[in-house]
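The complex appears here without one of its protein chains, the remainder shown in place.
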Amino acid sequence: MAFRSLWAIAALAFACAAAAQPEPIRIGAFLSVTGPAAFLGDPEQKTLELYVEKVNAAGGVLGRKLQLYAYDSAGDAEKARAYVKRLIEQDKVDALVGGSTTGETMAAVPLAESSGVPFISLAGAVVIVEPVKKWVFKTPHTDRMACEKIFTDMKSRGATRVALISGAGGFDRSMRAECLKVAGNAGIQIVADESYGAGDSDMTAQLAKIKATPGVQAVLNAGFGQGPAIVTRNYRQLAIGAPLYQSHGVASKQFVKLAGDSAEGVRLPAAALLVADTLPDADAQKKVVATYKREYEARFKQEVSTFGGHAYDGLMIVLDAMRRAGTTDKGRVRDAIEATRGYVGTGGVVNMSAQDHMGLDLTAFRMLEVRSGDWQLVDFRN
Amino acid sequence: MSAQLLQSLLSGLTVGAIYALVALGFAIIYNASRVINFAQGEFVMIGGMAAAVFVDAGLPLPLSVVAAVGLGMAVGLLLEKLAVEPARGAPVVTLIIITIGASILLRGLAALVWGKKIRPLPAFSGDAPIVIGGTAGGATLLPQTLWVLGTTLAAVAALWWFFNRTLSGKAMLAVSHNRLAATLVGISVRRVLLVSFGLSAALGALAGVLIAPISFTAWDVGVMLGLKGFAAAMLGGIGSGPGAVAGGLALGLVEALGAGYLSSAYKDVFAFVVLLAALVFLPNGLAGRGTAERV
Partner (left out) sequence: MALPNNYTYEVAILVGLNAVVCVGLNLLVGYAGQISLGHAGFFGLGAYGSGILAARYGWPPALSLPAAVAGVAVLAWLVGRPILRLRGHYLAMATLGLGIIVSQVLATEDRITGGPDGMAVPAFFFTGEKAWYWVIATLLVLTVWLAQNLIDSPRGRALRALHGAETAAAAAGIDAARHKLAAFVLSAALAALAGALTAHYSGFITPSKASFLHSIELVTMVVFGGMASTFGAVVGAAVLTTLPQLLAGFKDYELVALGALMMLTMIFMPRGLVPTLESAFHAARRKPR
């Protein structure tokens, strides 16, 4: 009898001790680690895991450790919804960082809004923050910004008649729609609009059509994955002389490697992270991007990716907001996120407001050109 | 002939030849077992990925290609031995679900072992495009395309010789015509099944190796290619070798011409509409061979 009560007391004491540990701060993530958008979700997950570990090693936030709950939604909006439900209801997270693709993000938005959980999305489309939703923010540049940046550069080279070629994925279609919308205002005339399918091996038929269209002065390929690499190779094979622009969806060394020599002279807008090594020291982002690049590559022996950078920014903005608010109360953290000013991230300098839940402007995008298999900064502003 | 038309035709033939190889794989397995092997696309993926991995590891290209096809064949044989044979006697639909499970498994293993990066493969004889009909008004052809077309022709010829001139090939044909009778004359259906899987897997892997220099390879390229190869096989008349080849080329051409001249956004829809129309008007596919139903 006495033996049993001894156990009971021991168990109780243990439970009390465990409870005496401060509650961890729970960060929920749903990412496309497998599936068609795996090269978005994979670096995102690695980044979150790495930095949760580093922050905990440095003592955590507000004296509490971080705990990461990460699920693989494999690019599927339905799965994303179920996982977000799980994160909110079962795992009881304090904030959400995730949604690698726009589809997954939009499926999660109603849940974040109705449950009142601050959510920083890692997806690109402008619809995520336009119209502004109270609890939803995002770190990546929007596809509309990419179009504007590209069109500005095209005009500066005297090209106003532009052909568009895009893939079938969500990113591709969304960017194509945005480019068609802003072309008029930017003084650009879209004279051809071709597409290719997911998993297609050869785009010469579409490019031959573009080549046969009179007066094409520049071509924009809005896409990601292997499609743009194939388009670039086909482009050189057909000896089309007009300058080729790609989107920020292929802002990675992998694209350059796949496209090989045919990538020479291709331009695209990208975050400063890609040229971390050649950024001048006086650049506002130099320190952040150089450090992230060094730490990520040392740990994972893989090239940094801008998508991982967006995850880094998302996590850091949430933690920074928690520190400023001094609490993990969801409402106060949300307010603090909205009040983020002058935060220097891998994507740019972030200035959020009640009307702007992304906080980046066109200067956050740098125009890069591929030369001799590496990135070169084309504009030297900032 | 306009440059655009010529270019579209070449594009269609290239892709069509790959579909033809995949379709042949479907046809061979179907003939031996009446099963649609949904893992066929993954053999294509294994061929391309393995070759890319071997090249990265430092093996010379020809050796990598041979090794990759060999690996594909081995996976096909394993699949038959471990998954199809134990389930012999099960309804055909069950066997189909097993192959679906196998394709998921193979994709998962590929992602695990080889990672999710997209990989290039060096072209067999260089990248310099061959110009036909003059630089201004002509079309260009990649040397790799010639490899694709040539190898497909060679493969079809070799298969024809195998099925019509060798004893094992004729045994396989016998099984496809009448399994019971074939067993009665002493043909080992089990061995025929094994050989059919090995052969189809080798063909699929070969297709993967041929197309990878043009369109890269990754852990998930098998899904779309398998689907289109299946469509090509059905278009040609399931179970018919020449039909599979014709179906593959036809599908590739319809896609490319649709992309170049109608609407490139709807090229896949166009291809499938044509396919459906063909099936409705030619219910046994291009080859027209009907399957006799026992009452």
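Each chain carries a letter (A and B) given by its place in the written order, and its residues are counted from 1.
We take it that a residue touches a chain if its C-beta (ideal position, glycine included) is under 8 Å from a C-beta of that chain, and two chains touch if they have at least 3 such contacts.
What you are looking at is a predicted structure, and each value in this text was computed from that prediction instead of being measured.
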Residue in contact with the excluded chain [from B:A128, B:A154 or B:L276]: B:L276
Options A:E44, A:D72, A:D283 or A:E338, residue touching the unrepresented chain: A:D72
Residue among A:R86, A:K134 or A:K257 that touches the chain left out of view: A:R86
Of A:L50, A:A95 or A:A125, the residue in touch with the unshown chain: A:A125
Interface residues of chain A (partner: the chain not displayed): 33-34, 71-72, 76-79, 81-83, 85-86, 89-90, 101-103, 106-107, 110, 125, 127, 168-170, 173-174, 177, 195
Interface residues of chain B (partner: the chain not displayed): 30, 36, 38, 83, 86-87, 89-91, 93-94, 97-98, 100-109, 111-112, 223, 227, 230-231, 234, 238, 265-266, 268-269, 272-273, 275-276, 279-280, 283-285, 291, 293, 295
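By definition in this document, only the chains that are shown with their structure count from here on.
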Complex contacts: residues of chain B adjacent to chain A: 2-4, 7-8, 10-12, 14-15, 18, 111, 116-118, 120, 127, 129, 135, 139-140, 142, 211, 214-216, 218, 220-221, 223-225, 256-257, 259-261, 264-265, 267-268
Chain A residues touching chain B - in the complex, by the definition given at the top: 34-36, 38-39, 42, 168, 194-202, 204-206, 208-209, 211-212, 225-226, 229-230, 237-239, 254, 257-258, 260-261
